[in-house]
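See structure below.
The other protein chains are all here in position, but one chain of the complex has been omitted.
Coming up: chain A.
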Amino acid sequence: MSRNGETAMNRLDQMKSRELLVEERMSLRQEDFTAMSKYLFFFGTWNVNGQSPRSREPLEPWLTNFDGQPHVYVVGFQELDLDKRAYVYEASIREVEWLKAVENTISKKGRYKLARSIRLVGMMLVIYVLEEDIEYVTNVAAAAVGTGIMGWMGNKGAVSVRLEFHGSHLCFICAHFAAHTEEVERRNEDYRNICERMVFTHLEYPKRIKEHDMIFWVGDFNYRIAISRHEAHKILQGDLPSLLKDLADHDQLQLQMTHQKVFHGYKEGKIKFRPTYKYDMGTDMWDSSEKARVPSWCDRILWKCKDGEQVEQLMYTSVKDLRLSDHKPVMALFDVGIRVVDKPKKKKVYETVLKEIDKEENSFIPQANVDRQDFKLGEITFIQQVEHTLTVANTGQVPIIFEFIPALGKESYCKDWLKITPNKSNISQGEVCYVELQVCVDKKSAAKLTTGAEKLEDILILHLDRGKDFFISLQGEYISSCFGMNLEALAARTTPVRPHLFVKTEQLISFDTPDLTFASKVALSPPAHIPVEVWMLLCHLYTSSTDIPDLFLQPGLPEEVEKIRDHLDARLPLPLPGSGHSVAEALLLLFDALPEPLVPFKLYNECLEASASWPTAKVVLEKFPKTHRETFKAFMVLLRKLQPRWEQHSSTDLGTLEILADLVLKPSVEVNKNMAIMGAIGKGAMKQAISRKKTAFLHMFLVNRLDDEPIIPSSLSQTGAATSDNGLAALPQSRSVVTFPVTFTD
């Protein structure tokens, strides 16, 4: 059904945005269905200077030399592979070697599964999760950003893995920033670059580093201790506590962080270990090469978390005993508060969220009120105008568009006796629209209502776009009038159509009333087969309207026509109320409203064919049902009287006659439909030809006379009337002009 017709595409779009909305609402209520639980996390970082792991130098001191079993291992490497080919080739032997070394070592703590590893040239990040926890790790994604040569090569930069552990969103970054003491700004730039460019795209909705509950950075950030080598060595002679204190003051990273130049909002545990760089390979001796680097804390572990998250560092140290690189490895242990989802609780919250969204969606369905859904129209007769107002108010939260729509299988949204203005409109929130319902039964609907084939009732469907439908009922009673009545039925009536009008108008009369005027007697006793009401109209026009110009062309006054209607329906004495124009219009209206026109449908074609031959026309007329024939003839008599010079007109400029012919000669609905199928050009020519034939047919009856034409009284006063047995008029006055003899019957 089109009224509910949303396209599938549309629906799906709505649903997608719904998904996002649900996710957003759920994250806002996370605390309602999660409980914070502590999980031990291991973080390690080591710049291995391109070396392979060595069996004589096991990794236990770095990876397992502490109490407790980490749930998660996050291990970062830099300079994993110094071979220049690693810039170009994806594969690296070192990667496999180190993964294996880590795996073997941590297996002593428990059974771990690799959640994800990612390598960019020399940088590698591996995440291991305890086997029993791995099912709670979801939406794992990795990304890499190169900031090295040309600003994008992978000799410097970062690799990163993001994942959700239970309900917590975690991000791990292993970075290697630019080297050399003086390159502080370059390192800061590397940081910014990574933050900006790292995007996890292999997710349904891409995420960035900052869009996580907790973020951990490990790596060789390359920030140095900015003092001379000489000075540094002097400090390094001292004991650990004083050494740490003196060096810390010159640590570039701490200084840059204090000035909010890098790692804004990040925390670092207190450094309680000697600088991790630079040693002579295989020893614990400070760099003795020509370059003689100033010892520095290049290798660090930092973290940042959103408000409400719980991260506690338990351990932060370097490992002195691993000597294969010029860097010492660094490790940290954390208790990380993980939001563990309570499934039943989550389901409840989820259901609540769905309910909430449903409620909102329901409240955004267009809503309206109408002040009435049931209109009692009362008693209505032909062309009586009744108006009602329907108030449509927008009571919802969105603008509405309303429209009256046809019921399924119907062509029109209302019956033809009803006019709705506007039948379609939009209304803003809180506004109203007044809809006028104008009821008027005219020729289109009168016949059906008169016979009772239809009732004066309708149910309108007021449809809100994307919303509900209102049914609006209208109900009234059609009071039959002579208008819209079948000619035979009318002729057969011995009583007025609306006798109750006598009472209403207090003009109750009957044939026995002594003061009944002659005129009334005349009008109320028409020749056989002519309905009283038609006769009344004909008599009125015949006696009093001969000198009125443009009769039948100029419209009457509606209120006068209504009075005439009542007068006819009550069969009140002549004269009829109102001007000649109004009476003339009433006559046309009566003919127009006939269910079967004056020329019966089935004789329509014969009449057209007879339009050139008077004898044939006469024959066709004989085929008319009596009522139609007599009425037709009387009508012709009237026309001849009104316009005595028909024969002087050419049949082409008989404008009035053309209009009348159209009323008298009507094709049936079927014939009309066949006409409608024809092409526009053919139709126009055809129409003209038909119209000419119709007029010609009528014209013949005006310029020729039949032997048995009815006689209409020429005056409504007794004195003016020619005497005859039945008191009716003798010859019409027009007789003298007619060139051939006419006989009358009495």
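Throughout what follows, a contact is a pair of C-beta atoms (placed from the backbone, for glycine too) under 8 Å apart; a residue touches a chain by one contact, two chains touch by 3 or more; residues count from 1.
Basically, contacts and distances are computed from a predicted model.
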{"item": "The complex's invisible chain, by UniProt name, from \"Ras-related protein Rab-10\", \"Rab GDP dissociation inhibitor\", \"Dynactin subunit 4\" or \"Trafficking protein particle complex subunit 6B\"", "value": "\"Ras-related protein Rab-10\""}
{"item": "Of A:152, A:434 or A:471, the one touching the omitted chain in the full complex", "value": "A:471"}
{"item": "Touching residue (missing chain; options A:150, A:408 or A:453)", "value": "A:408"}
{"item": "Touching residue (missing chain; options A:354, A:492 or A:553)", "value": "A:354"}
{"item": "Touch criterion as defined above, residue of A:114, A:134, A:340 or A:365 at the omitted chain", "value": "A:365"}
{"item": "Selected from A:19, A:379 or A:550 as touching the chain missing from the view", "value": "A:19"}
{"item": "Residues from chain A at the interface with the omitted partner, ascending", "value": "1, 4, 8-9, 11-12, 15, 18-19, 138-139, 204, 351, 354, 357-359, 361-362, 365, 373, 407-409, 459, 461-462, 468-471, 473"}
